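Excluded from the complex is one protein chain; the other protein chains are retained at their positions.
Then we have chain A:
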């Protein structure tokens, strides 16, 4: 968001339809949205409140059982010693034995808690705060905010001095949270699962989170309203800002708290005054609006013109399709037509062909008459060559015979 910071109105807690002032939005609320980071940090942070559970260390092994070894027609598993009870001779130890220990007993020294880097935690909180300022995300998380005047919702400081729950409820309803509060009340149901027998009988949805700066009674006023939670600005908890790992909690700020956000987190340039060595996260992309980037003049002016997509129709074979042949080889149909006609008697093409043929034959005859006469006829030249060869062969034979006679002598 390189644009100027939007201005947020502050609503009068007594009369929420009127505004008591405005404030520029703190830079925290414009942090980049990182659902993956929030999910990851929440996952690890949520493990930190766990209480250990395990089976007793001796579970299943508190007998003097020993194996009977071989030779007694029983399996070799350790058996309980002694006599006089059913228990004697029964299998013991081993996960397969009745009354034996479990496979891989759960231990207390399981790594229950997770360390999360401080910077990561801070980034996650910043991100969750930013998400709480965006209506689509808050809606998507399931909060009913259609009656809410504005997000982020900032209320004048008077609300911090509320002492009565009745008043607090009235104020929230006037601020437009009525639907949300009703949603929480309607959602109360008995928990599915064993939790109901373990002092966790009911479940209900979460409502708004009220973030205050000075507690002059507000926590006590708000705490009995189903779904409403309170938090001090200095001590924001990701587990409350992004319950279940999903960011976009409906948050109500008091004026003092909203102001303090700037004091705590500062800006990207200044760093966070109240958090040593910490600067708010920077977005990987300053402008994530892809549509705008693509359609911007800077990009459009440098693009080459859109290529004509060559869409292949059905492939045609030029040798079979006369149309295609004509396209590729103009004049081929004409030539073919001429060729056909030239074998039909009576057409001028036929006469053409015959004329040419005659001329050719005439030429040939003329040539032969001139050049192939007397001794130059085919037959004569053939015989001449033959006789020449025959004479040569005869001479060769005679020469060989003479040589043989000489050798014999």
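As a convention for this text, a contact is a pair of C-beta atoms (placed from the backbone, for glycine too) under 8 Å apart; a residue touches a chain by one contact, two chains touch by 3 or more; residues count from 1.
As a convention for this text, contacts and distances are computed from a predicted model.
Chemist: Would you kindly match the missing chain to its UniProt protein name, picking from "General transcription and DNA repair factor IIH subunit TFB4", "Auxin-responsive protein", "Ribosomal eL28/Mak16 domain-containing protein" or "Transmembrane channel-like protein"?
Modeler: The chain we cannot see is, by its UniProt record, "Ribosomal eL28/Mak16 domain-containing protein".
Chemist: One chain is left out of this view; which of A:54, A:185 or A:288 touches it in the full complex?
Modeler: A:288
Chemist: Looking at A:27, A:124 or A:145, which makes contact with the chain not pictured?
Modeler: Of all options in A:27, A:124 or A:145, contact with the hidden chain holds for A:145.
Chemist: Quick one: which of A:23, A:59, A:97 or A:134 touches the chain that's been left out?
Modeler: Counting the whole complex, the residue in contact with the absent chain is A:134.
Chemist: Which is it among A:6, A:57, A:82 or A:273 that touches the chain not included here?
Modeler: Selected residue, touching the omitted chain: A:6.
Chemist: May I ask you to list the residues on chain A that touch the chain which is not drawn?
Modeler: 1, 6, 8, 33, 35, 131, 133-142, 145-152, 176, 246-247, 287-292
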